[in-house]
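With one protein chain removed, the remaining protein chains of the complex are shown where they sit.
Entry: chain A
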Amino acid sequence: MKLELEQSQKWVELFVQKLETNKAYLNELDTAIGDGDHGTNMDRGAKAITESLSKKTPNTVSDLYKAVAFAMIQKVGGASGPLYGTAFLDMSKAVKTENIELSDLIQVGSDGIKRRGESDVKMKTMIDVWQPIADDLKSNKLDKANVDTALNSTKDMVATKGRASYLEEKSKGHLDPGSQSSAYLFESLVDVLGDN
């Protein structure tokens, strides 16, 4: 399965909507184990994406992902900016040379996040959503239940990366905010793929 330009645009559009709608909830999740601004930061990124795309309509999937990457890198800050930014920048480069399979595309994004954050699965970061979703896509079984499962798996993890790691055991029992925003990204993808 490959994602064409129109579908990719819809995907980004739905993601932006979900970030704007759930700004307060993301802040609330981040207040528990971070500093309470993940929603504010992602909303700033969402608005930057909209502004960028309204100024210049991308002609290729690669251009679209690059615009998303630049908006995130330049406007989000914190850890989320470079992480989402690197994921989309790497995805932009990957689709430039060939129109790769969707599962490979998400794997490229996941690998980018791992590289930038020097992180891996089970550290209670957004990787705990990205990597399972990449795996699910490889076996063609992505739906919202999978996204939920991946997101909820972060609840009982002890964070060993990022600011939540300072809480050690106390980070248990809370959803990871970056995993929640990533879940919005992949719920949007499920919506685009028409598999509710």
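Please note the rule applied: a residue touches a chain if its C-beta (ideal position, glycine included) is under 8 Å from a C-beta of that chain, and two chains touch if they have at least 3 such contacts; residues count from 1.
Please note the rule applied: contacts and distances are computed from a predicted model.
S.K.: Missing chain, UniProt name, options "Sulfur carrier ThiS/MoaD-like family protein", "ABC transporter permease", "FAD-binding protein" or "Dihydroxyacetone kinase subunit DhaK": which is it?
M.R.: For the chain missing from the view, the UniProt record says "Dihydroxyacetone kinase subunit DhaK".
S.K.: Would you mind spotting which of A:R116, A:K144 or A:K172 touches the chain that isn't drawn?
M.R.: A:R116
S.K.: Among A:A79, A:A150 or A:L175, exactly one should touch the missing chain; which is it?
M.R.: Reading the full complex, the residue touching the unseen chain is A:A79.
S.K.: Of the residues in chain A, which ones touch the absent chain?
M.R.: Against the left-out chain, chain A lists 27, 31, 35-37, 40-41, 44, 73-83, 85-86, 116-117, 159-163, 165-168, 170.
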